[in-house]
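Quick one: the structure is below, questions incoming.
All protein chains of the complex are present and in place, except for one that has been dropped.
For reference, chains read A, B and C in written order, and residue numbers begin at 1 within each chain.
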Amino acid sequence: MENYVIEMLNIRKEFPGIVANDNITLQVKKGEIHALLGENGAGKSTLMNVLFGLYQPEKGEIRVDGKQVEINDPNVANRLGIGMVHQHFMLIDTFTVAQNIVLGSEPKKGLKIDMKKAVREVQELSDRYGLQVDATAKISDISVGMQQRVEILKTLYRGANVVILDEPTAVLTPQEIKELIVILRTLVKEGKSIILITHKLKEIMEVCDRCTVIRKGQGIGTVEVSETNPNDLASLMVGREIHFSTDKKAAEPKETILSIEGLTVQDSRHVDMVKSLDLDIRAGEIVGIAGVDGNGQTELIEAITGLRKKSAGKVTLKNQDITNMPVRAITESGVGHIPQDRHKLGLVLDFSVGENIVLQTYYKKTYAKGGILSFKRIFDKAKALIKEYDVRTPSHLTKARALSGGNQQKAIIGREIDRNPDLLIAAQPTRGLDVGAIEFIHKRLIEQRDQGKAVLLVSFELDEILNVSDRIAVMFDGKIIATVDPKETNEQELGLLMAGSKLEKEGAHN
Amino acid sequence: ACGSGGSSEQGGSDNSFKTAMVTDTGGIDDKSFNQSAWEGLTQFGEDNGLKEDAGYSYLQSNSASDYVTNLNRLVQSNTDLIFGIGFKLAEDIGTVADQHKDTHFAIVDSVVDKENVASIVFEEQQGSFLAGVAAAMKSESGKIGFVGGEESELIKKFEAGYVAGAKSVNKDIEVDVQYAGSFGAPDKGKLIASNMYNSGVDVIYHSAGGTGNGVFAQAKDLKNNDPEGNYWVIGVDRDQYEEGQIGDNNVTLTSMLKAVDVAVADIAQQSKDGKFPGGEIVSYGLKDDGINIAETNKDAYSEDIKAAVNEWKQKLIDGDVTAPSTDAELQEYQDSL
Amino acid sequence: MLDILYSLIPQTLFFAAPLIFTALGGVYSERSGVINIGLEGLMVIGAFAAVTFNLLYANALGTMTPWISLLVAMVASAVFSLLLAIPAITFRADQTVTGVAINMLALGFGVFMIKQIFNKGQTEFISEPIYTKDVPGLVDIPVIGEMFFNNMYITSYIAIAFSFVAWYVLFKTPFGLRIRAVGEHPMAADTNGIKVYTTRYIAVIISGALAGIGGGVFAMTISLNFSVSTIAGQGFMAIAAVIFGKWNPLGAMGAALFFGFAQSLSVVGSSIPLLENVPQVYLLIAPYVLTILALAGFIGRSVAPKASGVPYVKGSR
Partner (left out) sequence: MFSSTKFNFIIPIISVVLGLAAGAIIMLIFGYNPILGYQALWNGVFDSGFFMSETVNRITPYILTGLAIAFAFRTGLFNIGAEGQVLVGWIASVWVGTAIDAPTVIHLPLALLAAAAAGAFWAFIPGILKAKLGVHEVIVSIMMNYVALHLTNYLIRDVMTDNSESTEQVKQTASLTNDFLIGLTGSRLHLGFIVALFMVLVMWVILERTKLGYELKAVGYNQHASNYAGMKVGRNIVISMVISGLFAGLAGAMQGLGSFGTAFTNTAFSNLGFDGIAVALLGGNNPFGVILSASLFGFLKVGALNMSTAGVPNEIIEIVIALIILFVASGFIIRWALLQLKKGERK
C-alpha cells in the first residue's frame, strides 16, 4: 500500500447538461508535487473544487491520510489541511494583505482584531517560506505575482498540508514563475504536498514528480514525470499529435505600418509608464514585445489603441497620424486588438456569442441600416466565424460567459482578424489556454503575417515570443532597450535583457 | 363601514333614501374633515333610522385616480346623494355630475357650478380670525406664528383671517408665517415650530394636517421641560385638545372648529326632505355654528380671552367686521386699522 | 449669528437622528452585499410598533414606556427584515424588487394592523413621547453648552454614539471584516471559511433593527402618532445618506446631519430678512438642490461594495 495524503476515487460531478468529472481517480503522495493536466474544460478545476469542498460530487470517495472524509465546505477542507489557490484569485481588493490572510481566523485583542499580531504573523510566515510579501500593502496595489503569494500564504496560515494551485503560472511573468518554483520546492521540503494545475508542459517536466492526465472529464492515467516527455504528455492530454515549434517561413517585411515616435504615457496614478518610446512595425512581420509585467506594455497598447491618453509623442499608422484619434477612429483606420483581459475588455459576457462577434462593427452599414440592426446578417457572420475559428459553443445565441476561456479567445481572435486590420495587436493571446488552443492561435497570427499584415505580439511567455516573433523588442522601464532576432538569441539572454542589462553585442536600436 | 360582512344591497325599498361619501386620500379617520364628514353622515343616518352600508356609506380613496372610480361606483349603486369630501374631488365631481344629472352631489370645501351639485364652503377666515384674537390675547412676547401645510388658496383663508384677528387686538403684533410645503411632513413642522418658539413666538396656529403633529410635538416637548413656559398651539378643523395633553398640562390653547359634520348632516337632511340646494353655494360660518372656536382648555383659555373672542365673534356675525380671506383683503384690512 | 447656530444645531440633530439610525442599518446591509431599498418599510414597522406599544402600555410602564417602545420597534423591524433576508439571501431574489415589496408590505401591514387594533386608520397621539433634556454639567459650558447640550434628545446622542460604534465594529472587529469581505467578494470569504449566508442574514437583521429604531425615534419625537403617512420618504433619504456617506457609518452620519442642517437652514432662512421675499419654493427645494450640489461639487464618485446586489450562489463564479 502506497502512502497517499489525498485520494480521490472514482469522482463524478455533473453540471446541468454536462459531466465535468466522470469517474476520475487522483492519488497524491505525501511530499510530492503532483501535476494535473488537461485541455481547457477537461474538468481540472471542477475536480479541485470538489476536493476543496466547493462542489459536492455525485459519486466517488475522498480519503485524506487514508481516512474517508466528506468535504462539504471549504471549512472542512481547511480543517483537513487542504488549501487551495484558485485560478481566479480569491482576494478582496480593498483589504490589505494581512486582512486577506487572517480573514475568518482573525487574532483578537478584546473585541478588536489584533492587526499588529496579524501583520507580524503574516510577515513571519512569509519570511519563513521566502514569499516576500508586504503584509500591510493593499491588494489592489500589488503585482499579480505578489497576489499569488498572498494566496499561498492564506493556505499556509490555515496550516495547509496539501496545497492546490489552479493554473498559478498562467498569470505570472517568467521571473515570477521562477520564484514560484523555488517557493514550491521550499514547501515540499517542509513536508507539504502540492497539486499543480498547469498547461505548461515544461513546468511539469521541471518541478513535478507525477502527473495525472484528464481528457474531457475522464481520467486518462497517472505517469511518473521522470519517465515521460512533453510530447507524450501532450498527446495523452489531447489525444493526437501536437506540434510545438510552429513551422513558419522567413518573414518578408515590407512597408512600415505602425510608427511610434517619442511616445510617453502615464498610468492612472500619473506615473510615466512609457517613456519616450520609439518603435516601427512593418507589413509582413511579427514584432514580439518581451518584458517583465509592469514595464509599460499595457500602457503602450492602450495608448496605441486610443484607450489611454498620450502625454507626448506621435503614433502613425500607414502614414496617417492617429495620435489623438478616439478609439473607434483608430480601430477603423486599421487596427485590430486582442486585449489582454478578455473578460474585462474583450467581451460583453452577458451578450451572446453572436452579439460579441460584432462588438467592433455593429454600427457598420452591413449590420445597421438606419439605426436598425440586421440580426440575420449578424448571426450569419457569427455562424461563419464560429465555424472558421472552431469556437466550441452550443450556438451563436449562447452567452459568452458560458464559453471556456479558449473558446472565448477564439471568438475574439476571429472577430478581430475578420475585420482585416493592417495592424493586429495581440496581448497575451494564449494566456491560460491549453496547448491545442495555443497551437491554433499561433497559426492564425502567422497566417496574418503571411498575408502582409503587421502583428504586434505582447507576451510574458518567452517560448511564445521566441517561437512566433520575427523580431523581438525588449521593453524595460517604459523603453525599448534592445531589439533582437529570435534566431540569434535564447531565453537566458532575453531574461537578462528583460531585467534591464544592456546588450553588449550591438547598440540597441530598431 | 368596516364592520363585518354584508355588501351593500342594491336597490332595497325604492323610496328609501341612500347617501354616501367619497373621502379624499385622508380616509375617514384622518382626525380632520373626512372624519368629521363621516361623523355627520353617521349622525344623519342614525337620526333617520338608516342602516350603515344600506342607507349611508363611504368609499375610501387611496390616490387621486380613485375619485372617479369611487364616485361612479356610488352612482351605479343608485345612491341619491353623493358627497365629495375635499377640494381635490371638485374636478371629478364636476365631470361625474355632468354625466349623471339625476344624481345629487355635494362637494365640501370647493365650488362646483352645476345644477345637481351643492357646494359646501366654510368661512374659515372667521374662525381663524378668532384664533388670531385668542393668540394675540394670550401672547406675552408680542410674537405669534402660523404654520401652513401648502400655500394654497384655502389655507390662505386661515392665514389671512388669523393675522387680521391678531392685529385687531394688537396692531403691532408680529406674525411669523411659514409653510411646510406639505401636509404630511411632521419633521418639517417640528423644525418650523422649534424655530418659531426659539425666536420668541409663544402661540402657533397650525393649518397643516399631519405636519401639525410636529408643531404639537415641539410645543409639548418645550412644555415638558418648562411647564411654566408659554408654548401654545391652536388646533384646526376639530378640537385638538387631546393632542395637546401632556401630563397635567395642555398646550392646546384652543382650536378652530370646522363643523363639516353639521354641514354634511344638514345637506343630507335637506336632500332627503326634497329640498336639495342644487347649484347653490351653501356657506357655513360663525352664525350657523358651521365655524366655531373651542373652549375646552379652561386653564389656558382664560375668561378675558373668552370675552374678547366673543366680542369679535359678535362683530363678525353682525357683519360689523369682515374677516379677510386673501392677501389682498388682509392688506386692505390692516390698512384700515 | 450665534443665535442662528443655537437653533440650527439642535434642530439639525433631532431631524437627523432617525435618518442616522436608519442609514447605519443601510450601511450594514449594503456592506454585506444586500441592497436595502426596504429601509422605508422597515422604518414604517418601527414607527408602527413603537406607537402601538406606547399607546397600549403607557399606563403600565410610565416614563419607561418610550424606551421599551424603542426596543419593541427594534425587535419588530428586525423580525420584519427577515422578509427581506429570506428571499434576497436564501432564495436569490432580486434585492431591489424585494426591497420595494417590503416597502409596500410594511405600509399595508402597518395600517391594516392599526385598523384591527384601534379600529381606525390612524392612532391617537402617544402619551409618553421622548422628551428633550439638558445634559447636566455640560450644558453650563459657555457657548458650546447652549448649542450642543441644551434641550437635546438623548436619541440624537445615541445616534451619534451608534455611528462610532458601528464604524468601530465595521472596521476594527473580526465581525466587521467579515461583513465587508462578504460584500466585496463573497466567494473569497466563503473559501476563507466564512459563512456567507449567515453573515448576510445578521447584517440584514441589524439593518432591520436600526431602521426600526429610526422609525421608532421618528414616531416618538416627531410625529407622535402612526398613520399611513407618518414615514413619508425618510427611508429613501436614509438610502441617499448611505450612498452620500460612501457606505461608511461616519459618512452616513455626516450625510444625515447634512440633510438635517440643510432642512433647518431652509426653515431658518425664511425668517432671515434678506431671504424674506424669495419665493417659498426656493427654500423648499433648497435642501435637495444643496445635496445634489454637494455631491457634484466635492463628494463625487462613490463606489458601492462590489458584490452589493448580487445574490451569492455557492460554487458559481
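Everything that follows uses one rule, which is that a contact is a pair of C-beta atoms (placed from the backbone, for glycine too) under 8 Å apart; a residue touches a chain by one contact, two chains touch by 3 or more.
What you are looking at is a predicted structure, and each value in this text was computed from that prediction instead of being measured.
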Shown chains that the omitted chain touches within the full complex: A, B, C
Per the touch definition above, residue among C:115, C:195 or C:314 touching the missing chain: C:115
Candidate in contact with the missing chain, chosen from B:150, B:174, B:242 or B:288: B:150
Of C:123, C:229 or C:270, the residue in touch with the unshown chain: C:229
Residue among B:46, B:91, B:174 or B:242 touching the omitted chain: B:91
On chain A, residues whose C-beta touches the chain left out of the figure: 305, 307, 326-329, 331, 337, 339, 344-351, 355, 359-360, 362-363, 368, 371-373, 375
Positions on chain C where the hidden chain makes contact: 83, 87, 90-94, 96-98, 100-105, 107-109, 111-112, 115-116, 229, 232-233, 236-237, 239-240, 243-244, 279-281, 284-285, 288-289, 291-292, 295-296, 299-302, 304
Chain B residues touching the omitted chain (full complex): 1-8, 25, 53, 58-66, 68-70, 72-73, 76, 87-88, 90-91, 95, 99, 149-154, 156, 181-184, 209
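As a working rule, only the chains that are shown with their structure count from here on.
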Central subunit by CA centre of mass proxy: C
Averaged-CA centre spacing for the pair chain C and chain B, given as whole angstrom: 34
Mean-CA-position distance for chain B and chain A (Å): 75
Multi-chain contact sites of chain A, meaning residues that touch two or more partners: none
Residues of chain A that touch chain C when the two form their complex: 49, 52, 54-55, 73-75, 78, 84, 86, 88-95, 99-100, 103-106, 108, 111-113, 154, 158
Chain C partner contacts - residues on chain B that touch it in the complex: 2, 27-31, 151, 176, 178-179, 181, 184-188, 190-192, 194-195, 198-199, 210, 213-214, 216-217, 220-222, 224-225, 242-243, 245
Residues of chain C touching chain B in the complex: 6-7, 10-11, 14-15, 115, 119-122, 124-125, 127, 129, 131-134, 151, 218, 221-225, 227-230, 232, 234, 263-264, 267-268, 270-271, 280-281, 284
